[in-house]
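Here it is, the structure in full.
With one protein chain held back, the other chains of the complex are shown just where they sit.
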Amino acid sequence: MLNFVESVQEAVAGIKDGSTVMIGGFGNAGQPFELIDALLECGATELTVVNNNAGQGDQGLALLIKEGRVKKMICSFPRQSDSWHFDAKYKAGQIELELVPQGNLAERIRAAGAGIGGFFTPTGYGTMLAEGKETRFLDGKWQVFETPIHADVALIKALKADGKGNLVYRKTARNFGPIMAAAAKHTIVQVSDIVPTGVLDPENIVTPGIFVNSIVKVAGSGLGTSTTAGKAA
Amino acid sequence: MLNFVESVQEAVAGIKDGSTVMIGGFGNAGQPFELIDALLECGATELTVVNNNAGQGDQGLALLIKEGRVKKMICSFPRQSDSWHFDAKYKAGQIELELVPQGNLAERIRAAGAGIGGFFTPTGYGTMLAEGKETRFLDGKWQVFETPIHADVALIKALKADGKGNLVYRKTARNFGPIMAAAAKHTIVQVSDIVPTGVLDPENIVTPGIFVNSIVKVAGSGLGTSTTAGKAA
Amino acid sequence: MSLTDTSIKTSETALGRDDLAKLVARDIAPGSFVNLGIGQPTLVSNYLTEEQNITLHTENGMLGMGPEAKGDEIDEDLINAGKIPVTELPGASYFHHADSFAMMRGGHLDICVLGAFQVSVTGDLANWHTGAPGAIPAVGGAMDLATGAKDVFVMMTLLTREGASKIVDACTYPVTGVGCVTRVYTDRGVFLTGPEGVTVRETFGCTLEELQELIPVPLKAASA
Partner (left out) sequence: MSLTDTSIKTSETALGRDDLAKLVARDIAPGSFVNLGIGQPTLVSNYLTEEQNITLHTENGMLGMGPEAKGDEIDEDLINAGKIPVTELPGASYFHHADSFAMMRGGHLDICVLGAFQVSVTGDLANWHTGAPGAIPAVGGAMDLATGAKDVFVMMTLLTREGASKIVDACTYPVTGVGCVTRVYTDRGVFLTGPEGVTVRETFGCTLEELQELIPVPLKAASA
């Protein structure tokens, strides 16, 4: 069932300790900063977080990691110049890391939403990241068996939602949003605008409302040039 | 390389005997009738055709089958009230049939375009259509191993193309077009309109031009209410 | 479990197709995403109310499908899975075939309503192929629908023209899916199927005992 909620706090209130949480965004584009802040505030812990990175600077996901709420990160690129909170926890052995090539991350998330139990892909064959994984020679190439990444909750950011929960995104802020919305049991979306049903052209909807559970409007979110606090370079 | 060609005849001229040809469309919606007629005219034979159905009435794919050009059909629903040409060839043992559940057909086509060497899906488990196929218990369900369907050529219909070959479709005529465009080595598209590059909103492009090789404008094609000949109920 | 349990509902006469469609429509939870199979299940759409706020999916690439198109509304590019021209409701969306079946196969549809030749005591479904020699097999989206939705409802007459029960111990027709049917709506009663066997929720124009005589598998009455 689709719910329109009044605040980001209300939107994340049901997230339980031990959940697997997908968080959209690539760099700052599409990062649901306000939802992440609310998740930090709500106190849920022992989380497995799926995101392309492992937090940057002193905000959002990085703070969640700093506060010890994240048991495990599933990501493609945890090492950035300002990912010091992850670095510290990792070196202290206080956080688990599942490193996944970015395309495998995307395809495994897509597989979860699409009801695919596993697939073979050439990416990673012969590398450290395929060690111990099943391989098979298919279509003239060695390929590696990969499994879906499911989640309890997805936190994503879109540009607009209509009354049916249909979403459109903006430019490269689309990134992981549509596939995470489909992969999670419960999808929470922050949007900059909610428009009446029928305003969005049915040809142009990127995420149909069937994949959306909670929508919260966050002023200034998704406008491209950031005016809200908490965003780093 | 992208080519804009002047006629459907020119568009299909390179299709060789023995090719695997994907043909878009579900019912009449999205059927590239004019391209199919040109394929019939060009004389290519021993074809493997991938389409949801196996031809209807006395037109298009049905005629291709009647004329003995199709060695094998890969489809989900060959039995329709007016699929008499397929029926006759099938009963005479003159055409091979690979029957595929519609969702597997779509996912296998998608896999070919996405570089996936194979995948497990619950669809078909325990049925005649999974006989002899590898099965595995994944995500709490028995699943069947399915492999990609590649093609030499795709013939599809879209509403509009721009100068970069970007495509948009119309309503349920979208169906197999986008995934076939990605799965075939050479994708030929008939459109009702070619617009200047920059006219289509980058947010709304369904098939990026990277998947398109030849575009031909067919007057009256893709307008929803048919005015061209050769379309049955 | 007892055949004399009276907690199940009964009505005085067998149900016609429209009354059965009305019953199915009534049982669909508000806000659900639903796929209605070709044939009898399509009738259900006539009885869905606006308050229910049901979104209909058609596997050829659309959510928010409206009623059948008439006259000037007919648009060749807008058809349902049965290839019938339909209409578009506000809030509709279009997507390609892989996305449409991913939606179905990924378990995002709440309910799918299908016709059937047979349903087994454990919820196996047979609805795609008679298995007759020489018959050309055709499956369409039947296997995906059977496997993908959270709940699979079957709508059918309880008996064949020859009087045989379509609820069976094991399907004799080739199956479409294994253990997938959760509920069976027939002209004579509503049945719940699953690992526990067949439970009768309602009977129409007959008692549970009379029903048991028609059906060759043990029936349980639903508890209140």
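Quick notes
The chains carry the letters A, B and C, assigned in the order they are written, with residues numbered from 1 in each.
We adopt the following convention: a residue touches a chain if its C-beta (ideal position, glycine included) is under 8 Å from a C-beta of that chain, and two chains touch if they have at least 3 such contacts.
Quick caveat: nothing in here was measured; it's all calculated off a predicted structure.
Considering the entire complex, the omitted chain makes contact with A, B. Remark: the omitted chain is touched by one listed residue; of B:Gly27, B:Gly55, B:Pro78 or B:Gly113 this is B:Gly113. Only one of B:Asp37, B:Asp87, B:Glu107 or B:Asp162 touches the chain withheld from this view, namely B:Asp162. When the missing chain is restored to the complex, the residue among A:Arg69, A:Lys160 or A:Arg174 that touches it is A:Arg174.
Against the chain not shown here, subunit B presents residues 1-2, 110, 112-116, 162-164, 166, 182, 197-198, 200, 202-203, 205, 208-211. Across the interface with the omitted chain, subunit A contributes residues 26-30, 76-80, 86-87, 90-91, 97, 99-107, 109-110, 121-129, 142, 169-179, 206, 222, 224-226, 231.
We take it that only the chains that are shown with their structure count from here on.
The chains in contact with subunit A and with subunit B alike are C.
Ranking A-C and B-C by contacting C-beta pairs places B-C first.
Centre-to-centre, using mean CA coordinates, subunit A is 34 Å away from subunit B.
Work out the mean CA point of subunit A and of subunit C, and you get 35 Å between them. In subunit A, the residues touching two or more other chains are 114-116, 202-203. In subunit C, the residues touching two or more other chains are 62, 88, 94-95, 102, 104-105, 148.
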